[in-house]
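Notes follow once the structure below has been shown.
Left out: one protein chain. Kept in place: all the others.
This part shows chain A:
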Amino acid sequence: MQLILCPHCGPREETEFCYGGEAGVPYPDDPSVLDDEQWARFVFVRANPKGAFTERWSHAAGCRRWFTAVRDTRTHRFLDVESIGASQPPTTPRR
């Protein structure tokens, strides 16, 4: 259990938050030209880095706002949080 810094409410207990997966996954420019495999890749395949990972989190039991966080997947420690819309969210480098 740890405190997560909500960009709006401040530090709150982890149980108040919901996980929303990888951040910064771009919606396809022209979805209609994607074949099934490409579409499945967009919908299901995510980066799984060992280390810093940029993710969406929601302060579900508080202000109910989504925000972007950088979490170290080895330690589960939060390295950074950013309110969505504050600026361009950082993206996890894709291989």
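In the analysis below, a residue touches a chain if its C-beta (ideal position, glycine included) is under 8 Å from a C-beta of that chain, and two chains touch if they have at least 3 such contacts; residues count from 1.
We adopt the following convention: contacts and distances are computed from a predicted model.
Enquirer: There's a gap in the complex where one chain should be. From "Carbon-monoxide dehydrogenase medium subunit", "Electron transfer flavoprotein small subunit", "FAD-binding oxidoreductase" or "Sarcosine oxidase subunit gamma", what does UniProt name that chain?
Expert: Its record in UniProt gives the absent chain the protein name "Sarcosine oxidase subunit gamma".
Enquirer: Which residues does chain A use to touch the chain missing from this display?
Expert: 8-10, 12-13, 15-16, 61-65, 83
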